[in-house]
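Input: one structure, supplied below.
Removed from the display is one protein chain of the complex; every other protein chain stays in position.
Chain lettering (A, B and C) follows the sequence in which the chains are written, and residue indices restart at 1 in each chain.
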Amino acid sequence: MTLQTLVNNLTSDTMNVSLPLFRPELIICATIVIMLIARIPRFTSWLDSFWLALLGAAVAFYYAIPAGGIGAIGDVQRQELFTGMLAYDSLTVFFRLFLVAFAFWFIILVRLTGLADRQDGQDFYTLLLGATLGMCIMASANHLMTVFLGIEMASVPSYVLAGIIKGRRRASEAALKYAVYGAGAAGVMLYGISLLAGITGSAHLPTIATKLAAMDLPALVAANGSSTLMVLVLAGLMIMVGLAFKLSAVPFHFWCPDVFEGAPAEVDAFLSVASKAAAMALLVRVAFGLGTIAPPTAPPIAAHKIPAVAVAYQQPAATTAEAPASAAVAAQANTASPNINTQISSAALAPVRRFIVLVLAIVAAITCTFGNLAAYGQTNIKRMLAYSTIAHAGYMIMAVAAAVYLAGSRPADARDAVAALVFYLCAYVFMNLSAFAVVAFLRNTLGSEEIADYAGLIRSAPVTATAFTGILVSLIGIPPLVGFVGKFAIFKALVVAGGPIMIALLAIAGINTAISLVYYLNVAKKMCIDPPPANRGTVSIGVMPAIYMLIVAVPALVYGIIPGRILEIATHATQQLLM
Amino acid sequence: MADFFISIQIWPWLAYLAAALIQITLIVTLVAAGSLLFIWLERKVSGRIQDRLGPTRVGGKFGWLQTLADGLKLLTKEDLMPEGADEFLFKIAPYVSFCASLSAFMAIPFAGGEHPFVALHLNVAVFFILAVLGLEVFGVILAGYSSASKWSLFGAMREAAQVVSYEVPLGMCAVVPVLLAGSMDLVVIGDRQAGSFLNWYIFHDPFTFVIFWVYFTCATASVNRAPFDLAEAESELVAGFHTEYSGLRWSFFFMAEYGSMLAVSLLASILFLGGWHGPIPVASFLGLTFDHGFWYGVAGNVLGTANIIVKGIIGVTVMMWVRWTFPRLRIDQVITTCLKYCVPIAAVMFLGATFWQYKWPNGITGGQSARTYSVREQWSAPAVPAAAKPAEKAVKIEPQPLTTAMGIARTE
Amino acid sequence: MTQLTLASILTQPVGVSHYLIVGAVLFVCGALCMATKRNALGVLMGIELVLNGANLNFIAFGSPYLRKASETMGLDGQLMSLFVIVLAAAEAAVALAIALNFYNSFNTIDVDRADQLQG
Partner (left out) sequence: MEDPIYWPSFFFLLFSAIACAFAVAVVVTPNVVRMAFYLVLSLAATAGLFFLAGADFVGAMQIMIYVGGTLVLLIFGVMLTSQDRFISMKTSNFELGMATGVGVCLFILLAVAARSIPEWHGLTAQQVAEIPLEPTAAPLGMGLLGARVDSPDRSGYLLIFEIISVHLLVVLVGAAYLARARRSRSGFSLTSDG
């Protein structure tokens, strides 16, 4: 191939395939830039940047909808965008919709609570959209560089968001801890990435999987003590450190309660829902990317992958007598490319999957148990919800473990397990967004975030207290609410997976649900049964906040009773995950 | 040069060592002699601007030995160190500055052609020089911090803020000639401007003309010269970062300053002013090129070296002229100049130059068509089958990894 | 293993493994810095060291001069380390702003004094 054809292919690929499918992210970028430019002619003095941000999110959501509407997510063809940097499949589409929709509702929330006011709003929305952009990249990452970039793009603005209230000691402490721990975890993860990329000679996830498959890992495992294996395990564990930090999984959870307590409740909602969802998506991408052979991409990209040995640039080398290593390497990489050589069975990757399942299962079990136990003694509602977030991350990681466990033998069941995760995340939005929204609204009227100060709330603010109680019950996972359906889906995936590890996980999850009953209901009891303090005046969160709260909380009940629609979307979203 | 030594049959390592020593000697001499000259020049220039004569007594009519006398005085001065200073950092700071400024000369070519006069022929010389010159700030910061004096600390803080800010527009300006030449190799950039002065990049198009002045402003700021010399603002901070220094250490800061002035001036003349090519191509009229033979080329290069050094001295003189003419800016004005003027202007001019190069790749005079060397053209060469394509074609961008450039690899 | 002797290193080209060892030193030093330093900026410097260790690995894996005829990362190595440098700069800028903010609130930069929130 000459350089001319290379450039032509690249141009047509970028212009005709990648950019149109990347439109939602481009709109977010445009919104960020427009918000910045609008500030220069003091445009923002008569137009609130809130509307710009909201419009940007809405337009991005519109363009994130696939051609056939939301119901047609399953019809999306799997493709690789930007020469393999991003994977575009139904899961990408789903998470993009999810994240952008969340950003939309979140912008309204911060406006209602007054966190992002007219003067600072522009900065807040910029950071929020920037983080959302990073999360979209995390959810579609297909290359180790995009994995790292996505994490950085999502994290760095989040550090600032955690410390968005300047001059408040706890906020600045939360931001500092978050930034320092986050940067450290990212550094360790990068080191792992460098080892993995180095030993496989590639950074493209599907290519790495084929390389790993070609390494004949089962034999290496049998040989016991192979150094290649040791490097792989080290790399895997280091990458897991970065992921675990984003997932707030034990033992890299310690930032979570502190940051949640120090940051405003609205930002907690963002961190606990959007950040977690993106991290889950990334975990699925990495686990499936390394543990399975990627399904074939749609024809438009494959057509571009013309076998090429010598590029114009290498010609002098190719013409000289000594065969250059790089040209040979290029040819070799070509034949090993998944598009041409699909017969490599994913059985060769069984050891990788076993490793991932083992790590995930241990992490999930500890995370879940620790989160629930630590939530007990908390007196601050945000801290309690932080530990609850950790515990829920544990349940969700279980779903991923089950999916990877099933990926080799029963792809359909593995897809169902991921669908359970997706459903759980959907349920989680309603529960956690509304929980933190209530906390924020109550903070504005009560001036407190202590559980003790919520006593007897049912008498002064019946609607709020009822809604909050409902959300807590849903978080436990008690029937008519959506939390139950989500938890049931994950338990079902664990049962379907079978095997001693999965059954053990199931047992742990069951026990944990029972434990969680106590601390959630403790808050509910405080609100509904305990007498209110004598000196409390009227508690009113206002009309608009009440409406907002109901809009985000009521679906928790509705979809608990009729979960069909979300289940359907979840099933569609995971359709192209495996071959 | 190492090749020459190898060709006369001595050990390769000795050959490289000898080549390196010769180059080091030349560069150090240039910088040291240069600063002697420049200090004298500065006094003369300032004297003339202030309507007085400047030094006249020491060393005959022009007082040209004055600096040497001052140097001797500095050598005999007591080496003071404030109590409470961080001894290690205090002592090492002047050397950091001096080394950074001197290292930049490693990669500056003094003449081009097939056998360029350059100690270290780097593929990415432009950015190497900017990067290394940027390190000079560490000396200043360390000096300011370790002196245990608030004046020094203020000076150092100002310096840090200023240098970090000005590196941005400076880089943007340096990118334009890189874009026009299609290479980051200074030898290539210089040789693209061969011929008459119409081929100099400053006259390539209106945008490059503007950006040269932006470059000169930013370069002045990045070497801490007035009106941007906030780090040593003597009317406010006593003497800024070097308040507590005396004797030889102090003179190292001075040499570093003059060394980096010369370095940015030389860089400016290579990037924009034709480098070693004079306004009229005298050398090629006389046949002093490598086409006619090795020694002819060397003679031409010596001429070129004289040429570029004259350009560099002119640049330094202009900086002195500016220093004694303009009042010093305030720190906020310095930062405003950078962020609100230099950066936007540089960005717009960069876009303009890009557009111009796209539209009229032969330059404003059309005289560059024979020498135009655009990456675009080279990369989009017509599709020729791999085997049929001549080997030289693609290697045109001189590959020069440091291993060979440092003269340490590949024992041929 | 005999290649580790000084004499043999001096007479032969080095390999990826030598670079990896240097990278490992930087990584471990950075990790130690993160673990032991009480100054927030010291912790940040530790992170820079860790990132540099990783960068050195990338460069080594991408270099054609350092390993036997098996496959290198090609330009991936250099490109990734380039991006890491840029990302590290961005991260440092934000972390520094946060650290200064912390300093404004607490009048210290000692991370052990950040004890308002009990982890």
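Keep in mind that, in the parts below, contacts are C-beta pairs under 8 Å (C-beta built on N, C-alpha and C of every residue); 3 or more make two chains touch, one makes a residue touch a chain.
All values reported here derive from a predicted model rather than from experimental measurement.
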Chains shown that the absent chain touches, full complex: A, B, C
Sole contact to the chain not displayed, among A:Met138, A:Met153, A:Met189 or A:Leu349: A:Met153
Touch with the omitted chain, as defined above, among A:Met230, A:Ala514 or A:Ile561: A:Met230
Contact footprint on chain B, counting only the chain that is left out: 9-13, 16, 84, 86, 88-89, 92, 122-124, 127-128, 130-132, 134-135, 137-138, 141-142, 145-146, 148, 153, 156-157, 160-161, 163-164, 167, 171, 183-184, 375, 379, 395, 397-404, 406, 408-412
Interface with the unshown chain - residue positions in chain C: 1, 3-4, 9-22, 24-33, 35-39, 41-42, 44-46, 48-49, 52, 55-56, 59-60, 62-68, 70, 74-79, 81-83, 85-94, 96-101, 103-104, 107-110, 116
Missing-partner contacts on chain A, residue numbers: 1, 3, 6-7, 10, 14, 18, 22, 25, 29, 32-33, 36, 81-86, 114-115, 117, 119-120, 123, 126-127, 129-131, 133-134, 137, 143, 145-146, 149, 152-153, 156-157, 159-160, 163-170, 199, 202-204, 227-228, 230-231, 234, 305-306, 308, 311-314, 316-317, 320, 322, 324-326, 329-330, 333-334, 337, 443-444, 447-449
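Keep this in mind: only the chains that are shown with their structure count from here on.
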Centre-most chain, if every chain is reduced to its averaged C-alpha atoms: C
Chain pair that, of all pairs, has the most C-beta pairs in contact: A-C
Between chain A and chain B, centroid-to-centroid distance (C-alpha), Å: 49
Centre-of-Cα separation between chain C and chain A, whole angstrom: 26
Separation of chain B from chain C, taking each centre as the mean of its C-alpha atoms, in whole Å: 31
Junction residues of chain B, two or more chains touched: none
Chain A-touching residues of chain C, taken from the complex the two chains share: 16, 23, 27, 30-31, 34, 40, 43-44, 46-47, 50-51, 53-55, 57-58, 60-61, 64, 69-74, 76-77, 79-80, 83-84, 87, 90-91, 94-95, 97-99, 101-102, 104-106, 111, 114, 116-119
Residue numbers on chain A that touch chain C, as the complex places them: 144-145, 148-149, 152, 156, 159-160, 163, 166-170, 172-177, 179-180, 183-184, 186-188, 190-191, 193-195, 197-198, 201-203, 254-255, 257-258, 261-262, 325-326, 328-329, 332-333
